[in-house]
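To start, I am sharing the structure in question, which I have written as structure tokens.
Only one protein chain is missing from this complex, and each of the others stays in its spot.
Our next item is chain A:
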């Protein structure tokens, strides 16, 4: 992944900047996990096992608040790594590249 380190000169900007597809897929899976887990209501719509007085249904979803936050942050780091920014050059207006 060294090509996009170069400055934006001579790049066709009507293309998607190159990315590490594997990392993007991993990030996508991390983001999909909370959605799949919470849409699968049958997996948690029950009272036991309780955590203290809290029914499983309640505390399990609270746990997902933290898991989702962690997974989203991990996905964020991965996505930044997977697709390094390709600086843009302006082909239509006054400026050249910076």
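As a convention for this text, a contact is a pair of C-beta atoms (placed from the backbone, for glycine too) under 8 Å apart; a residue touches a chain by one contact, two chains touch by 3 or more; residues count from 1.
Methods note: contacts and distances are computed from a predicted model.
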item: Hidden subunit of the complex - UniProt protein name among "CoA-binding protein", "Putative sodium/proline symporter", "Anti-sigma factor antagonist" or "Iron complex transport system permease protein"; value: "Putative sodium/proline symporter"
item: Residue ranges of chain A at the interface with the undisplayed chain; value: 13-17, 31-32, 34-35, 38-42, 45-47, 52-55, 57-58, 61-62, 64-66, 68-73, 75-76, 79-80, 83, 85-90, 93, 95, 97-98
